[in-house]
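The structure follows.
Shown here: the complex without one of its protein chains, the others still in place.
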Amino acid sequence: MTEDAPESNNEMQTRLDMIHNDLVEIKPKKDINVISKPLPMNNTSVLIGFPGSGLVGTIALQYMVDQMEFEQIGTMTSKFFPPLAMMNKGVINDPVRIYIKNDIAAIVADIPIHPMICYETSRDIMDWIEQFKPKEVLTIAGIITNEPEKRVFGVATTTDALKRIEEHTLLLPIGSISGIASSLLTECKARGIPAFGLLGETVNAPDPRSSAATIEVLNKMYNLGLDMQPLIDQAVEIEQSMGKLAEEVQQSAEQSPKKDLIMYG
Amino acid sequence: MTEDAPESNNEMQTRLDMIHNDLVEIKPKKDINVISKPLPMNNTSVLIGFPGSGLVGTIALQYMVDQMEFEQIGTMTSKFFPPLAMMNKGVINDPVRIYIKNDIAAIVADIPIHPMICYETSRDIMDWIEQFKPKEVLTIAGIITNEPEKRVFGVATTTDALKRIEEHTLLLPIGSISGIASSLLTECKARGIPAFGLLGETVNAPDPRSSAATIEVLNKMYNLGLDMQPLIDQAVEIEQSMGKLAEEVQQSAEQSPKKDLIMYG
Amino acid sequence: MTEDAPESNNEMQTRLDMIHNDLVEIKPKKDINVISKPLPMNNTSVLIGFPGSGLVGTIALQYMVDQMEFEQIGTMTSKFFPPLAMMNKGVINDPVRIYIKNDIAAIVADIPIHPMICYETSRDIMDWIEQFKPKEVLTIAGIITNEPEKRVFGVATTTDALKRIEEHTLLLPIGSISGIASSLLTECKARGIPAFGLLGETVNAPDPRSSAATIEVLNKMYNLGLDMQPLIDQAVEIEQSMGKLAEEVQQSAEQSPKKDLIMYG
Amino acid sequence: MTEDAPESNNEMQTRLDMIHNDLVEIKPKKDINVISKPLPMNNTSVLIGFPGSGLVGTIALQYMVDQMEFEQIGTMTSKFFPPLAMMNKGVINDPVRIYIKNDIAAIVADIPIHPMICYETSRDIMDWIEQFKPKEVLTIAGIITNEPEKRVFGVATTTDALKRIEEHTLLLPIGSISGIASSLLTECKARGIPAFGLLGETVNAPDPRSSAATIEVLNKMYNLGLDMQPLIDQAVEIEQSMGKLAEEVQQSAEQSPKKDLIMYG
Partner (left out) sequence: MTEDAPESNNEMQTRLDMIHNDLVEIKPKKDINVISKPLPMNNTSVLIGFPGSGLVGTIALQYMVDQMEFEQIGTMTSKFFPPLAMMNKGVINDPVRIYIKNDIAAIVADIPIHPMICYETSRDIMDWIEQFKPKEVLTIAGIITNEPEKRVFGVATTTDALKRIEEHTLLLPIGSISGIASSLLTECKARGIPAFGLLGETVNAPDPRSSAATIEVLNKMYNLGLDMQPLIDQAVEIEQSMGKLAEEVQQSAEQSPKKDLIMYG
């Protein structure tokens, strides 16, 4: 018997300790499957838009990735997502798409995230993003007011982070934020990742003008130099074509059952 | 003590590493049990029909496998399927049947898949199919319009794949697809498997004429040379006998509870 | 060090391989607990009766085991079963009982199986039965018609199996079967175990006359020589005493919540 | 190398076999946490009272443990229990309490057990009790009749066990029992533990007089020599103070959601 054996045994015990520890703290399996190339390490800004009021985030980010010719590098699937896919000239879209261009990544979704699964969705998306040590996360959502304006309100995870957006957005003195935008920001704050929310003033219908207002903030934050005129020009067309999507998304949210998810009340 | 022992220990550590890794990423168990002979490797086209609007896919593919004398090679069971079996002259049918003839496989179902389980059903079916490296997947569904025509609309997972069907089907400029057909296509797109959806224009009743229209597309795509006349001749009979099935399927979908599945809204 | 050690290590690796394999494909735990002596190997016919329309199967098989003095060898418990026990002269019955006499086993239940758990119940019961390599499985259920007759319809899992019952029962040209009887037959068909369903024409109340008609089929199939007169004589009494059971069973089915089980619709 | 090593390896293989076996048949984790000193081995009679109709069991057993100065040795917690605690002069009670005096143990609960969790509760309680090889289990419940009498009906798990109570209680010729009392008795019968149910005739309100009637049976069975006069004297007071509890318990049962538990119907 060489002296390696006891060492091996010791190492084995270490392994077994690890098994032991894992067994009593088994990590939950992912609810969201990310199928994607990796993001660039260390300095990526991740912009996220899920359909919500006015489809503000989805329209804004899809416009950005189309105009700037971002590369699609991935998709997500989940038992929590409703069985719904948009199709365009005979080709279906991935319901959630991951794009990259230089140091900006964009996650654009055609499907709404129900309040019941906001936590899991945010947790799993941030688990995936966090491994690439992102510079910051920004989520775009709509906020319904009774005003005709298209203002953009800003919220950040910390006072320090707030400096990044306070010149470009309006601040609400007090208030609350809910849904997937709330979960993403809460999750980033808990992980110590700087994050921002852009809340475009909107109505309960596809709202490319509110999206354009949030893009103007992106232009300032990221020097995108995006021309809003094409978006404004297509506004009526988008309102019509997306109106059908907004309805379908809305109906899907209301009708599509999710599993392991139950509401009370 | 031979020198084998330390090696054994090393190997054991490797094994334990594997245990360790498996423990923290335990794969989810299957929700759908496939009990079947394997499909032929590498070049099989898999045609899939679940009951939906007009029972278009079920009628079309059952007609195909009956007329062309496909061999049944398997079945599926699942806690998600409603407890319902069709019987024919005293013999029950497997609720989901897998058939093969040469390089064409068909999966034909008598039970509807509720929106809540479309993801799991598609994922598990594709997990099984993918291991045989299929050439392509095609799913047939119905699409309800207010037109008397029996047109067939086509959708594909990619622009490349679209070329395979664009001459034989009509393309919708924009729109959405939902249900099991949406999940199958989304799952195939995420896995990089070329896939097509044939959407037969139909009504809310068994519709062998719409099925016949989709079979004409299959004839062109796969040179089946299937004669539609017997199907048309049996249309009234099928409408009657399947009408009962359509009702039962419909009632089953509405009444049969599924487990671990809850709707919200 | 003996030469056993390396072997032991090899065996251990084999063991660890087995652990490894099990971990990534952990078998689902049983939902139904069978507490029973084993069935005789290789040649047992298993007769199964759960309460359904007319309580046909429960009444028929309980009459058979009582008259022929079968031995009770086991019971089943499950989180899926409603908390309900019948009591007789101060002694409670096991809600599900397993009996044996020679090469005939009987499973008789006082509790209904909700559609939501038919799959799990059938799967776990058949997992238990299958290990004894049974000759065949037969389940008795009721089928409600608007006819005054007490006919018995038959269904089998295969054309071969059908020969066993086609002389003793009527065959339905086309139709469907649902509930626990459907699940048991589907499960047997998927496992390649010959199985039969006897569907006694009945009404929505305890129906010893329909049970008697199914026992006549059993008499022919198994040469039981059971005298139906006592059952017919007790019909009124059974209808009264079981009527209370039928109600309780019915109420239990409607009111008792089951866990991990949710309906949609 | 000593000859211990191969043995050790053999033992290790045995261990690994056990791991292997456990992995493929992982025992479900407990839903009920018992935090208690052990019961005396081999000869303990365990009396169980959960709130039900008339709060008969809870009042009877709490009166017994108070009057006879049983020692509280434990408590139970569970995700299935509603978040409700009784308080008495500023001190909260454990919702479920375990008491012991000589060879009699008592489990007294202030919280109702919903039909959905009767199985798990009974299974986990009996898992805990069974390890002490109890002499017998007795559960007290209420049975609502339209009679003004306070009779006590008895039920046992076997004909042998019945002898223990048949002189002290009335026997119902036929009937059914439901709820936690049914589950406890069914579970005991399946495990071969003699068990009894005392069903006190009661009304839908706290009923110390029915509780007194059941205590008289306990007096005879266990020679307790308990004086019922104090209980009768306090009847009005108990009816008032417990009336509030009965309401709260009732409301809690109706309103408190349980998790992993869903009703159908």
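Order as written gives the chain letters A, B, C and D; numbering starts at 1 within each chain.
The definition used in the following text is that contacts are C-beta pairs under 8 Å (C-beta built on N, C-alpha and C of every residue); 3 or more make two chains touch, one makes a residue touch a chain.
In this text the structure is predicted, and so the values were computed from the model without any measurement.
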| item | value |
| --- | --- |
| Listed residues A:41, A:190 or A:232, member touching the removed chain | A:190 |
| Option touching the unshown chain, where A:54, A:154 or A:200 are the choices | A:154 |
| Identified contact with the non-displayed chain, of D:85, D:174, D:205 or D:236 | D:85 |
| Touching residues (missing chain, whole complex) on chain A | 1, 3, 5-6, 9-10, 12-13, 16-17, 19-20, 23-28, 114-120, 123, 154-159, 162, 165-166, 171-180, 182-183, 185-187, 189-190, 197, 260-265 |
| Missing-chain contacts mapped onto chain D | 1-2, 4-5, 8-9, 11-12, 15-16, 18-19, 22-23, 26-27, 29-30, 35, 75, 77-79, 81-92, 94-95, 114, 116, 241, 244-245, 248, 252-263 |
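What we mean here is this: only the chains that are shown with their structure count from here on.
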| item | value |
| --- | --- |
| Turn needed to bring chain A onto chain B - CA fit, degrees, nearest 5 | 70 |
| Shared interface numbering between chain C and chain B [over half = same, under half = different] | different |
| Inter-centroid spacing, chain D versus chain B (mean Cα positions, whole Å) | 50 |
| Inter-centroid spacing, chain C versus chain B (mean Cα positions, whole Å) | 31 |
| Where chain B touches two or more other chains, by residue | 1, 5, 9, 12, 16, 19, 23, 26, 114, 116, 257, 260-263 |
